[in-house]
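The structure that follows is given in the form of structure tokens.
All protein chains of the complex are present and in place, except for one that has been dropped.
After this line comes subunit A, so read on.
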């Protein structure tokens, strides 16, 4: 296969995944959340159980008027949704789907790049918060910044644990050396990574920066139309990214029966299950208060991830 064709296939595949998977998760969230609350969810759009609800939402968002608040910093205001969305696209490039190089871009420092880019989210939050010229946006943005900076630490420490265990920073490399008993060995790190990841994408119960009952809609208050849709899309791509990273780092990615042929299916299946859990958490748990949020991070997640690091080193040196 010539290089340009190879590149084209990879880029198109990533774009398709980037645009389709979040819609699947969004639709699943509509339906799962509705049924968990005894409702049926969207039923009309697309004529069969509302399968086209998100398409209809997208069409509606495109038609909305493009409003800037008076006194907003226009350039930054316009740039913020892109900054929120774009890092996730790059992260999807590095998530391996199956064995034998079924990954858009095989990087030796994949984990390092992913963690670095995940941190850009805080910039997008601060940009949208400050540029909106709105006190609710600013409050939400500052809460978001505190939360993202705090939870970045357990996230990185948990990821460092698995990197130490595998002895590599390459995401496909980590999956290759993964063994089923790591599920127990790395269980605390997996929990910490998943919870901190939830906080990183500001999903309930960690949606204090958005907190629609107190801050209108946090840093997204002033956004309408397509820009707002970008923020929403970023949230759902975030679910894919966190589910994908947890799968790859802690759940063994493509490992499973017939991994050589069906590896991609195993990865997608595990991501789907984790996405369901993320939706499940949203339906079940009330929002954490700001002090509870910070306490959970600094008093529970950080010590647990540090202890996990010690455990990883101890087991690794015994082997």
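Criterion: contacts are C-beta pairs under 8 Å (C-beta built on N, C-alpha and C of every residue); 3 or more make two chains touch, one makes a residue touch a chain; residues count from 1.
Basically, contacts and distances are computed from a predicted model.
Student: Using the UniProt record as the reference, specify the protein name of the hidden chain from among "ABC transporter ATP-binding protein", "Cytochrome C oxidase subunit IV family protein", "NADH-quinone oxidoreductase subunit I" or "Choline dehydrogenase".
Tutor: "NADH-quinone oxidoreductase subunit I"
Student: Out of A:14, A:32 or A:278, which is the one that touches the chain we can't see?
Tutor: A:32
Student: Touching the absent chain in the whole complex: find that residue among A:7, A:149, A:299 or A:313.
Tutor: A:299
Student: Could I get the residues of subunit A that touch the absent chain, sorted low to high?
Tutor: Interface residues of subunit A facing the absent chain: 32, 34-40, 43, 280, 283-285, 292, 295-296, 299.
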